[in-house]
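One structure is given below, represented as structure tokens, and several questions about it will come after.
The complex is shown incomplete by one protein chain, all other protein chains being positioned as in the whole.
Right, subunit A next:
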Amino acid sequence: MIGLFKVKEKQREEAKNTNSRGASVKKQSAGELRLHKDITELNLPESCTISFPNGKNDLMNFEVTIKPDEGYYKNGKFVFTFQVSSVYPHEAPKVKCITKVYHPNIDLEGNVCLNILREDWKPVLNINTVIYGLFHLFTEPNYEDPLNHDAAAVLKTNPKQFETNVRRAMGGGYVGNTSFPRCI
């Protein structure tokens, strides 16, 4: 291995002498590469759109808008923020719903209970799977994994009432003491 350093010194001296025009040293970020690939391969239903509020130089933070075309939330418009860390895909993206929504699996702070975002995340999953997972929450809200306890209880015991509540919330009204912004 001494040889290894020997040549290195030689090269360093050469580099000093000639005005080297070699590669600028660049760190390679494998996480970012994988994310860019995920993004170009997105295959989203028409009801989901992606946007990049920080422009093309920051793809690690983006927004996904979901407009369900069926189910309780039909015609609503819900915006999610995605934060992808440099450890991606070893770690799941951090996802929040920034539209306040009356939903059994999304709390009023925008936390989302979706298994693949936490306990079931695997590096083979990708952004597309996450968006489909979110989409699925609107077509099939599920009272068994509640984050909004009240909404889950209503969905379980009285689906008709739940539907009314969802409509009222999306129209910009109150459900119980909580007001919701209009998102329809």
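Everything below uses one rule, namely that a residue touches a chain if its C-beta (ideal position, glycine included) is under 8 Å from a C-beta of that chain, and two chains touch if they have at least 3 such contacts; residues count from 1.
Everything below uses one rule, namely that contacts and distances are computed from a predicted model.
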item	value
Options "Mediator of RNA polymerase II transcription subunit 21", "NEDD8-activating enzyme E1 catalytic subunit", "DNA-directed RNA polymerases I and III subunit RPAC2" or "Elongator complex protein 5": UniProt name of the undisplayed chain	"NEDD8-activating enzyme E1 catalytic subunit"
Touching the absent chain when the full complex is considered, from A:I66, A:V84 or A:L147	A:L147
Contact partner of the left-out chain, one of A:V112, A:V154, A:M170 or A:C183	A:V112
Positions on subunit A where the hidden chain makes contact	1-11, 18-34, 36-37, 39-42, 50-52, 55-57, 59, 85-87, 90-91, 105, 107-109, 111-113, 115, 118-119, 121-123, 145-147, 149
